[in-house]
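In this view, the complex is presented without one of its protein chains, the others remaining in place.
And now, chain A:
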Amino acid sequence: MGSGQSLSFGLTQADVDELIAYCKGAFTQQEIEALYKRFRSLDRGKKGFITAEEVLSIPELSINPMAKRLAYMFDSINFKEFLGLLAPFSAAASRDDKLRCMFAVYDVDGDGAISTDDMEVVLRQLAGRCLSDEELHSIMRKVMSGAADPQRGLTFPEYRAALEGTDVELHVEVPADD
């Protein structure tokens, strides 16, 4: 009524439907609205995308050991991509989606395989300087024994096989306090 301000910030039902389809039903309409609100509060200048700097301005995220890698993944993404990256954390996402998400984080150069270099980058971020190069390499050698082609590295099927039988506990709850 009147000049009442819309609280959906311009998200239409068509947008929401498209987004639900895009993230394969990982989020409900209500969750998408909440996430959109969140996205807009992270996006400082109302640019339509968020930058690595904005992501790192969240203190809880900035002290994540993998903050650098994650900020890179979340740099310059729009809301759709934001949802896409968060979708594997939903309870509705399949095990394969979750594995694929972790694989993508590991696959730093994005060539579809976790090479020794990729793994070194990730493990260095996780373990810091406490682990000597020697230790790191011996660990990576062991992990790479699971790869058919150690030069190329672990492909996704091999990665999935290596984690066979473990619980992939990617899970995050979208706050629905409004």
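Operating definition for what follows: a contact is a pair of C-beta atoms (placed from the backbone, for glycine too) under 8 Å apart; a residue touches a chain by one contact, two chains touch by 3 or more; residues count from 1.
Just so it is clear, contacts and distances are computed from a predicted model.
Q: Leaving aside the chains on screen, match the unshown one to its UniProt name from "Mitochondrial import inner membrane translocase subunit", "V-type proton ATPase subunit e1", "Proteasome subunit alpha type" or "Phospholipid/glycerol acyltransferase domain-containing protein".
A: Checked against "Mitochondrial import inner membrane translocase subunit", "V-type proton ATPase subunit e1", "Proteasome subunit alpha type" or "Phospholipid/glycerol acyltransferase domain-containing protein": the hidden chain maps to "Phospholipid/glycerol acyltransferase domain-containing protein".
Q: For chain A, which residues touch the unseen chain?
A: Counting over the whole complex, chain A touches the hidden chain at residues 1-5, 7, 35, 38, 41-42, 44, 55-67, 70, 74, 86, 89, 98, 101-102, 105-106, 119, 122-123, 126-131, 134-136, 138-139, 142-143, 145-146, 159, 162-163, 165-175.
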